[in-house]
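Some chains have been omitted; the remaining ones sit where they do in the full complex.
Going by the order they are written in, the chains are A, B, C and D; count residues from 1 in each one.
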Amino acid sequence: MKKLVGIIMGSDSDLPIMNKAIEVLQEFQIGFEVKILSAHRTPDEHTDYAKTAEQRGLKVIIAAAGGAAHLPGVTAAHTILPIIGVPINSKLNGIDSLLSIVQMPSGIPVATVAVDGAKNSALLAIEILALSDKKIREKLIIYRENQRKESYAKNEKLNK
Amino acid sequence: MKKLVGIIMGSDSDLPIMNKAIEVLQEFQIGFEVKILSAHRTPDEHTDYAKTAEQRGLKVIIAAAGGAAHLPGVTAAHTILPIIGVPINSKLNGIDSLLSIVQMPSGIPVATVAVDGAKNSALLAIEILALSDKKIREKLIIYRENQRKESYAKNEKLNK
Amino acid sequence: MKKLVGIIMGSDSDLPIMNKAIEVLQEFQIGFEVKILSAHRTPDEHTDYAKTAEQRGLKVIIAAAGGAAHLPGVTAAHTILPIIGVPINSKLNGIDSLLSIVQMPSGIPVATVAVDGAKNSALLAIEILALSDKKIREKLIIYRENQRKESYAKNEKLNK
Amino acid sequence: MKKLVGIIMGSDSDLPIMNKAIEVLQEFQIGFEVKILSAHRTPDEHTDYAKTAEQRGLKVIIAAAGGAAHLPGVTAAHTILPIIGVPINSKLNGIDSLLSIVQMPSGIPVATVAVDGAKNSALLAIEILALSDKKIREKLIIYRENQRKESYAKNEKLNK
């Protein structure tokens, strides 16, 4: 299966959170790859990764990091692919991670989701892929519909 | 020119900020439309807009709002198009706008940019469009390159 | 018993907190209904609920949500009934929930109570109902008096 | 005209903000009274005011204060009328005013609106009054409709 989404994270301690993104992509049968890459501890490997992402066929990169979370922004600097940033919860409740990712300067955007918002990072990647892939689009419509039904089911359970 | 990007905002007081998004889209010669739509004051018109966005040919919606900024999230609830949220500066320095937009619950993502990050909202839309449009992709590469050159030029000026 | 108060919440995970509102309404023998309704995952069902609330006889709606908590504000957009918003504690200690609910733009108010303030949301609903219902008013006066007495009793216990 | 709404504020420096509440009540032709009352500098007069509010015919009290904003909460302690709290902007951008008002302990609620949300405090009072007054209810429906139309008009102007 062709890899369309790259999932990178600053540390393997982010993996339990990011597994929720992996599960969503698997549910949608979308090819992806996962890498531990640090903008600080492995900057050269990271730069290579970002610079070659487009030619290797990736369409979207999901980058997760905590604290002074530079990974999404520095990835965005080296590619024109859309970068989705996931702020990982930290000592300061993730407010440092969030601000470090979302407050990017003009010229290089990062599409930021909620603190620990791994699931939504995958769904955002899927929305982007769905723009040019009818099968993904159809699956997304069904996914949304199922989401609605689950909510209805909870209500019926509640009222019993 | 076909409209690919919808720009909506909660109030016309957001327009001076959002003009920077408009200018970038014009520079890239990408068709767009602009509307004042409030999730609170005109909820039905807004729902119609969001529900019909995809069939009207839009690919991405940029939604800007301040304070309890519900517009991007509620737009995302009614469409599977990617929604880019722009938190507009407010009495609380925009931290309320930012958190109201970025902290979306699982299931419905919003791609959030910086407080008052109108320019980056357009560039993020362009990155998404570039995935399936070679001309936009080429323009984006040139735009990035020019951005680099401007920075070099500032350095040369500085050193004189 | 006629339903006067609607209690809605974004997710069933909010139910343990909101049970405190339910208990107070039961203590006052005020009719109410409880629903899981998401402004994001079930927007159409939610809109229906809000639009028909008044004609179905509701007088007040208590809406609880966490994170980017849009439920109270979007409910308020579709009805002229008073909406009481309860910010549910979240990853950011509830400050995101609080700001998303309280910082409503001019034109559509939400009566916001404390983070996880479910009990007070019910008491505020009761204060509103008491304006036109003498029995509820009398019960509220007794409730307040009992509250005072409990505090006195604690003091006596303390001084022994 | 019978006074239904009391507007109190901690300092006359809050008056320019609170004038927006006064204008809305005047537009709705609802009787009201305005007083400078401080929970700190004039506590006895304030207690008298709060204790006698209901018997004097008031239905709702709007209380505005900044900084360590105790006025709304202390008013609520002395009456069973619904109290609407308006946090006034301060040195800390109003976050101190907001938290001092909204984070009330269980037992005594305050219906809090946005920082400097004077207009919405009046509209919330009107929503409460509309529950038992058909004329006010009709005016509120028209007000909401006009609000929608203003927004439409802005769009038409924008598109020209």
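As a working rule, a contact is a pair of C-beta atoms (placed from the backbone, for glycine too) under 8 Å apart; a residue touches a chain by one contact, two chains touch by 3 or more.
The structure presented is a predicted model; accordingly, all values stated were derived computationally and were not measured.
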Homomeric complex, total chain copies (4 given): 8
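FYI, only the chains that are shown with their structure count from here on.
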Chain A on chain C, rotation in degrees - Cα superposition, rounded to nearest 5: 90
Centre-to-centre distance between chain D and chain A (centres being mean Cα positions), rounded to whole Å: 43
Whole-Å separation of chain centres (CA-atom averages), chain A against chain B: 19
Inter-centroid spacing, chain C versus chain B (mean Cα positions, whole Å): 34
Multi-chain contact sites of chain C, meaning residues that touch two or more partners: 38, 41, 67-68, 91-92, 102-105, 107-108, 110
Chain-level touch network, classified as line, ring, star, complete or other: other
Touching pairs among all chains present in the structure: A-B, A-C, B-C, B-D, C-D
Chain D contact footprint on chain B (complex, rising order): 12, 15, 34-38, 41-42, 45, 67-68, 91-93
Complex interface listing, chain B residues touching chain A: 59, 80-82, 84, 98, 102-115, 117, 119-121, 123-124, 127-128, 130-132, 137, 140-141, 144, 147
Chain C partner contacts - residues on chain B that touch it in the complex: 10-11, 38-41, 43, 47, 66-70, 73-74, 76-78, 90-92, 95-96, 99-105, 107-108, 110
